[in-house]
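This report concerns only the one structure given below.
For this view, one protein chain was removed and the others were kept in their places.
The chains carry the letters A, B and C, assigned in the order they are written, with residues numbered from 1 in each.
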Amino acid sequence: MLISLPAFQSSLKLLNHHEKPPFKLPSRFSITNSQNPDCQFSTFFQANQSSVAAVVFGEASTRSRLYPLTKRRSEGAIPIAGSYRLIDAVISNCINSNITKIYALTQFNSTSLNSHLLRAYSGGLLANQEFLEVIAAYQSPEDNGWFQGTADAMRRCLWVLEKHPALEFLVLPGHHLYKMDYQKLLEEHRNNKADITVAVLDNMRDHKTGFGSFKIDINDRVIGFREEQELFMPSSVHGSKFNNDDKFSSMGIYVMNRHVMIKLLKESFPKANNLKDEVIPGAISLGLKIHAYRFDGYWEDMRSIEAYYEANMESTKKTNMKYNFYDRDFPVYTLPRHLPPSLITNASITDSVIADGCILNRCSIRNTVIGPRTRIGNGAVIEDSVIMGSDIYESMSEQRIGGEDGKHASIPIGIGEGSFIKKAIIDKNAKIGKNVKIINRDNVIEGNNETDGYIITSGIIVVVRGAVFPDESIL
Amino acid sequence: MLISLPAFQSSLKLLNHHEKPPFKLPSRFSITNSQNPDCQFSTFFQANQSSVAAVVFGEASTRSRLYPLTKRRSEGAIPIAGSYRLIDAVISNCINSNITKIYALTQFNSTSLNSHLLRAYSGGLLANQEFLEVIAAYQSPEDNGWFQGTADAMRRCLWVLEKHPALEFLVLPGHHLYKMDYQKLLEEHRNNKADITVAVLDNMRDHKTGFGSFKIDINDRVIGFREEQELFMPSSVHGSKFNNDDKFSSMGIYVMNRHVMIKLLKESFPKANNLKDEVIPGAISLGLKIHAYRFDGYWEDMRSIEAYYEANMESTKKTNMKYNFYDRDFPVYTLPRHLPPSLITNASITDSVIADGCILNRCSIRNTVIGPRTRIGNGAVIEDSVIMGSDIYESMSEQRIGGEDGKHASIPIGIGEGSFIKKAIIDKNAKIGKNVKIINRDNVIEGNNETDGYIITSGIIVVVRGAVFPDESIL
Amino acid sequence: MLISLPAFQSSLKLLNHHEKPPFKLPSRFSITNSQNPDCQFSTFFQANQSSVAAVVFGEASTRSRLYPLTKRRSEGAIPIAGSYRLIDAVISNCINSNITKIYALTQFNSTSLNSHLLRAYSGGLLANQEFLEVIAAYQSPEDNGWFQGTADAMRRCLWVLEKHPALEFLVLPGHHLYKMDYQKLLEEHRNNKADITVAVLDNMRDHKTGFGSFKIDINDRVIGFREEQELFMPSSVHGSKFNNDDKFSSMGIYVMNRHVMIKLLKESFPKANNLKDEVIPGAISLGLKIHAYRFDGYWEDMRSIEAYYEANMESTKKTNMKYNFYDRDFPVYTLPRHLPPSLITNASITDSVIADGCILNRCSIRNTVIGPRTRIGNGAVIEDSVIMGSDIYESMSEQRIGGEDGKHASIPIGIGEGSFIKKAIIDKNAKIGKNVKIINRDNVIEGNNETDGYIITSGIIVVVRGAVFPDESIL
Partner (left out) sequence: MLISLPAFQSSLKLLNHHEKPPFKLPSRFSITNSQNPDCQFSTFFQANQSSVAAVVFGEASTRSRLYPLTKRRSEGAIPIAGSYRLIDAVISNCINSNITKIYALTQFNSTSLNSHLLRAYSGGLLANQEFLEVIAAYQSPEDNGWFQGTADAMRRCLWVLEKHPALEFLVLPGHHLYKMDYQKLLEEHRNNKADITVAVLDNMRDHKTGFGSFKIDINDRVIGFREEQELFMPSSVHGSKFNNDDKFSSMGIYVMNRHVMIKLLKESFPKANNLKDEVIPGAISLGLKIHAYRFDGYWEDMRSIEAYYEANMESTKKTNMKYNFYDRDFPVYTLPRHLPPSLITNASITDSVIADGCILNRCSIRNTVIGPRTRIGNGAVIEDSVIMGSDIYESMSEQRIGGEDGKHASIPIGIGEGSFIKKAIIDKNAKIGKNVKIINRDNVIEGNNETDGYIITSGIIVVVRGAVFPDESIL
């Protein structure tokens, strides 16, 4: 324990109780700069591309803002843009940045995420001494509980993380949509000889990222942290205030030097559960050298169903694509499939993306994302929507067995003849009968009809996975 | 008919070590029925699903009828129906029939076929003790030549084939399009205690299969072979003639018992190059028990560009599909890809299949197969065609480098704005400029303009791989 | 026992449904026999090899009898016989029985087990529509807790299990060592038209399996269940007692028809946590047709460190091998490695197995299992022991960094010069210095010195993973 107990207590108070007791950095805390020549470890290895390991978190929290899309899956596993899962964006960032040692820590609704990660990335995209290792929450003789937060999860997995001789750990939320060359982030980290580097959005955004804000000095060194509206500021910068123009929203992305990470988790803040509002502010208060890396590209955190919906709509636009799925030099990876091409009988398609394996009959599709194996009947009209598609082709026998609820045997997965869908998200395996209208007839803005198979939020109808809508339904 | 009657007679003499005709089946030749209890081998193993190994040939011959599609690839590697290669049909038959020990013998333009087979089937579709082993033609201290035919190839690979303790070998041409449950074929083979079983088309077809015809008796036992117009009939059935109504076209598919195959290749006909017109007729003449398995499903042998074109057109029709790519219970496998969904700006699509990763702008598509990564410009109209697509997304730098011939740097891969294509096959990576018309203006039926990047056959225009058509071209 | 007595009593009459006593099937429970023609499901599919899915549990319970081997791993992940993990036995049984749809449910110390399963079996041993899907315990909106037992785990994963159109589920504990052709078990299940079939040890064993005992009638139908000393017996067989000679120990292996499983877990016993003492006895009381499959082969349940030790010692004996790792026809699969061969300077080796990648200097090895990458110094003597080996070759820099506890930098992983080890289990990555004696000098039978890096049980010394023993240590 290098940090005295009073120091730890006062830093916790600072964190959560916005008090301002004057304290000095304990002189005994020796990891002010883990990259100086005194650090024994770095004399053996040299920091380089292969000295980095990524730690990806599969979900924001157990209280997802994307319910009911997260009813059976974590945020990272939500289908997006027809062929992808949300977590593919971050994993592709890693691969494209040549960071190919990846730990994914999961616990909430993790089954489909684990399955996706392993089928997509363990087979052929990563190899040799590269890996994507999924660490699912587990019980052990020492601890029977779940991961209590990002810091707790990393602490409990330290025995695994430490096995890999990484000099730097790159901590990444897994549910954000953006493209970043992490090597540039790491370069700045090394050039600044930082203990920790945090990525921040350097332009003012109209929403909170959920990871708090940093105050930085003229050299982009972090000197303060503010969670939401409250302010935490160590005494060394006593008196100063965050102004609107010096607020940099955290992206929840951290580069931490190996020994710094281990000391913070084990010795300095052994009971901290989260990085964002406990360990990182604590590190600031301890005077560690924390650098801010400014990022000004497209970034979307799927803070709501509406944001998720808009991100999908973006993918249907050819020009000014904010997030380009068709870029050969920075491709987005995902699970390889061997589906047949989409069979189209007679369709008028405008500003839409069509995944493979679909069967589209005489229909009209506009501003819509059509996921794999989607079946659309004659006369159907679909506008401004996200159709996730189907996990399987139903065989005749299965169609007779019925829906996931065992009822409505005769309605197959897909969109039935003559149906009209507008501004809706249709989750996987839903069975929409004939002449169904999913148009939000009553202009509901918010409404929870989950037992009927849908909710409405921000005026967007979300049909839950596997829901069944009989013929002639109108909503 | 490559083997003359005297040749047969002389080979028959070989059996008896130069004894005089007439001859009886030499008593020393003991493989009249390899499945009877006398056969030492079958007392150890029992014939079952895992006792079979398949031998697939990658091409019909070096004189392909599908040139120029076979300029850089063997017949089995030709793209078909948007997402597939021709050989996927036979390999999928094997997998769906639970025959998962497969040797593929290749030598003609084998690079892309080998690459496809290994990337598609060695990674994840076959596993454990299952395998698809590609045996490319090779030189050895004993033999510096190429494979001289199917029989020669199998003889030279016997040291590999014999390694596997298969009791039965299933010989398959790799360039046919059909669905067959080979287990039914094997079942008949075993039930009839046959030495060899051949699959035959049991209905009269209006074209020759290229594998000759069999005369069979009332028990479906083969009693004669005819190559094209000529007739071979062993003396034991002397006098009989083939009538039109007892002609059964061979599909080139043979089940051979292990010891039968080894003896025929090594001892009986050690110099025979081909199975179809040397070894199989020879086996008939030796009196082996050869059973005919009648097959009445859809079968297409891609005997011409026209047949290939028609098979593709079939895949665009939703109803009465002769060969169903969307059947979950008998799926067609191929190389898995992780391409983005197709992005469609404004298209009218009728009776067509669209593979993934395409970018279709304002265009009209009718009765057409669109392959992966196809790019179609504004105002283009495509009818009754097969567009194979592109192997890559071109980066900006590559577009500047130019075509495969180093010229026409400014024309990207794909179909340019305002172009009109009708009844054409556009091979991979072709660069069609703006306002090009590929419409066979002069109604040519047959024409070889390969140096200009295309040929015409049966009125179908075939644009060769990587060809470049400058803006405003008309043909 | 969660099932209420009235529930049991009301169904006891069902036990022999050929008997007269008039009873009515409880209306809420309709699955007297799921294989009869009335069952809608079985008219679609036919039971066959591919209609079965296995559900494997990674550990016996959170209170492992194999601690400290389970300090960082679940029971299934414990190394055994040099090159294997315990769970390889059951997974190999599945593969050798052609059951290749496998779900593995894990939660206790699951990291290394998950990693092993995925690296060993997802890459190449299973493929196509075969799978081994690891389902780690997870939180969901409906349930924030851990799996509470085998029944609870299966119920919470039903939404995953139901996706696969399996007609029968084969439930398997993952920590047992035995070879069984599960197809024979399934055949008996189908021939007897049973709802559930349980595998039992048909010979009297001197220890309890932990899964209770069954009383069976003359047709091998289960008519009673006894957990440990207590007896549960429905009233219809009131008065009878288990005699020693009609006690059949359960192996914890169950075949359950799909609809039976779903109804039992969801409707009949929706709050039961375990199969063995709640659901199965409940099913007996409901009168379901439960068949017992007698197994008389070698079976070891690793009920203690001593049993684990003995199983390892078995693997060093060439003759009368109880569990044969060298059997080509029933191979044991595991993670493939590409280690160099073992380099042996000068060793006398008797009745031992040596894994690959070892470096053995002048040493003597007797009755010992030597795991991968084991390094043994000059003059060392090892007898009657299990040396698990090392996960890595230490580079020079790592040797300087020190042990897993950061101390003893100078002692490399392995067994140092002149050391003597007898009747010990040395877990992975342990660092035994020079002239160390691990011989149980004081003949301790049971002793817990975990803080010193070892425990003693049944006179066997167990050195914990990564422990460091300085030069000249004696214990």
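Following the convention adopted for this analysis, a contact is a pair of C-beta atoms (placed from the backbone, for glycine too) under 8 Å apart; a residue touches a chain by one contact, two chains touch by 3 or more.
These numbers were taken from a predicted model, which means no experiment stands behind them.
The chain that is not drawn here is touched, among residues B:111, B:191 or B:458, by B:111.
Across the entire complex, the residue among C:140, C:268, C:352 or C:473 in touch with the chain not shown is C:352.
Those residues of chain B that touch the chain absent from the view are 40-41, 44-45, 62, 67, 70-72, 106-111, 114-115, 118-119, 122-123, 133-141, 144, 146, 157, 159-160, 163, 165, 391, 397-398, 400-401. The set of chain C residues touching the chain not shown comprises 81-84, 120, 123-124, 316, 318, 325-329, 332-357, 359, 361, 369-371, 392-395.
Methods note: only the chains that are shown with their structure count from here on.
Our note on geometry: chain A versus chain B, Cα centroid distance of 46 Å, whole angstroms. Rounded to whole angstrom, the centroid-to-centroid distance between chain A and chain C, based on C-alpha atoms, equals 36 Å. Shared interface positions of chain B, i.e. residues touching 2 or more other chains, are given as 124, 333.
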